[in-house]
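Shown next, in C-alpha cells, is the structure this report addresses.
Omission of a single protein chain aside, the complex is shown with its protein chains in their original locations.
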Amino acid sequence: MLKFLFTVIRRDVLLAARRRGDWLTAQFFFVMVVSMFPLGVGPEPGMLRTIGPGVVWVAALLASLLSLGRLFADDYRDGTLEQMLLSPYPNTLLALGKAIAHWIINGIPLLVIAPVLGIQFNLPAEALWILVLSLAIGTPILSLLGSIGAALTLGLRGGGALVTLLILPLYVPALIFGAGAVEGVLSGTGSEAHLSLLGAFLMMSLLLAPWVSAMALKVSVE
Amino acid sequence: MNLYHYASPSTFYPLAGKLVPWFAALAFILTTAGLYISFFMAPTDFQQGEGYRIIFIHVPAAWMSMFIYVVMAFWSAIGLAWNTRLSFVMARALAPTGAMFTFVALWTGAFWGKPMWGAWWVWDARLTSELILLFLYVGVMALQAAIDDPRRSDRAGALLNLVGVINVPIIYFSVKWWNTLHQGSSLSLTRAPSMAQTMLWGMLILALAAWMYTIAVALARARTLILERERRTEWARAQLEGQA
Partner (left out) sequence: MLSVHELACERGERLLFKNLGFELGNGEALLVRGGNGRGKTSLLRILCGLSVPATGVVRWRGESISKAHEQYGREMAYIGHANGIKDDLTPMENLRIAAALGGRVLDDATATAALCQVGLSRCVDLPARVLSFGQRRRVALAGLMTAGALLWILDEPLTGLDVDGVAMVEWMIHDHVLAGGLAIMTTHQMLMLDGLTPKTLSVGD
C-alpha cells in the first residue's frame, strides 16, 4: 500500500523533473503576480505591509490553480490514468499520492520563494516566519481540494478556467486562516488560533479530499 | 405505497404536472398576502424607517438560498448512493432557483445597506458568506453545463455539491471569524430590533410563499429535464405528440 503511494509520488516528481519548463512557469507566475501589486497600489511601506500577507496568499491560490489543470489531464490523455485506476490498489490512494506529489512539486517551492516576496512587502522577520509556516500548513490543503476540481473537470473544454470557478470558493477558509495568521503577528493579536484552525482544516481535507477526488476520477474516466 | 413507483420518470412526469399548478397558485396567494401584510400592515420601524421593509424580501430569500443548497445536496447524496436518476434531476432543477434566491438576497442586502450603512456593499459576515454561496451555486451549474454526457454531468455536479455542503459551515465560520477580527458592524441585517407580531407574520408568510414557489418551479423544471432526457422512450414520445 505505502509502496504504491510512494511509487505514484516518485513517478510524478520524475515526470516534473523531465519537464522543468512547465514547472518553472508556475513558480514565476507566483513571483510575478505578487510583484504586480506594489506597481498597482504604490510603494508606500505601511500600505504594502498591510496588504502583503493577503497578496502573497491570494497569489499562492492562483499559482496552485494554474498547475492543477495538468494534475490529471496529461495522464488522462495518454491513457496512463486508466492504467493506474485499474491497479490493484484503492483509487483513494492514487488520488492522495497525486495530491501529495502536486504539493511537493508546486507547494514546497512557494515556501522557499514566499519569504523573499514578503521582504518586498516590508514584512518583519517574525511575520515572514509565520507566513512560511502558514503556507506550509495551507498549501497541502490547496493541493488536496484542488485535486477534486482537477478530477471533476478532466478532459472538458476550458477545463482550466472551470477549475478556478469550482475550487476558489472552497479555498476561502484556507485563505482567511492563512493570511489571518500573518496579520495576527503584524497586529500583535497572535497567530496560534489561526494556525490551529488551518491545521484542523488540513486534517479534514486530508481525510475527505482523496476519497472524493477518487470518486470524481471514476465519474470522469467513464 | 411504493416509493419506487413514483421515482420512475414516467409516473413522476404526470404527477408533477398535476402538482405544479397547485403550488404555483399557493405561491401566488401567499406572496400577495405576505407583501400586503409587510408593506401596508406592518408598522414603520422607529429606528430604520420605511427602509427596513426590504428585510421582508431579504430574509426569506437568504433562508431559501441556504436551504435549497442543502436540499440539493440531499438529492445528490441519494442519487450517488442509490443511482436514482430522478434525484439527480431534482438536484439539477433546484440549482437555478437557489442561485436566484442567493442573488436576490445579495441585491436586497445592497439596497438595505445603502440607507443603513451608507454603502452599497459592506463586507459583513452574512453578506460575504452569501456571496461565496452564490459562487458555489455558479460552480455547480457551470460544471453541469460544461459536461455533455448527462450521466457524468449529474454525478460530477452531485459530488461538487456535496463537497460544497460540507464546506459551507466552515466557510461561514471562517468568514465570521475574519469579520469579527477586522470590524464589528453594529447593525445586522437580520436582527431587526424588537420585531412586532405583524412583522413576524409577514416574514413567515413570505418565507412560505418562497417555499411554494421553489417547489412549483423545481417540479416544472424537472418535468422539462425528464422529457428532454427520455425523449427517445415511448411514453415521452406519446407525451410530446399529445402536446403537438
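The first chain written gets the first letter, and so on, giving A and B; residue counts start at 1 in each chain.
Basically, a residue touches a chain if its C-beta (ideal position, glycine included) is under 8 Å from a C-beta of that chain, and two chains touch if they have at least 3 such contacts.
Since the model is a prediction, treat every value here as computed from it, not as a measurement.
S.K.: Residues on chain B that touch the omitted chain in the whole complex?
M.R.: Output for chain B: 148-151, 229-232.
S.K.: Residues on chain A that touch the omitted chain in the whole complex?
M.R.: Interface with the chain not displayed, on the chain A side: 3-4, 7-8, 11, 14-15, 18-19, 77-80, 82-90, 221-222.
Going forward, only the chains that are shown with their structure count from here on.
S.K.: Report the residues of chain A in contact with chain B in the complex, numbered from low to high.
M.R.: 145, 148, 152-153, 156-159, 162, 165-166, 168-170, 172-173, 176-177, 180, 183, 189, 197, 201, 204, 208, 212, 215-216, 219-220, 222
S.K.: If you look only at chain B, which of its residues touch chain A in the complex?
M.R.: By the definition above, chain B touches chain A via 80, 132, 135-136, 138-139, 142-143, 146-147, 151-152, 155-156, 159-160, 162-164, 166-167, 170-171, 173-175, 177-178, 181.
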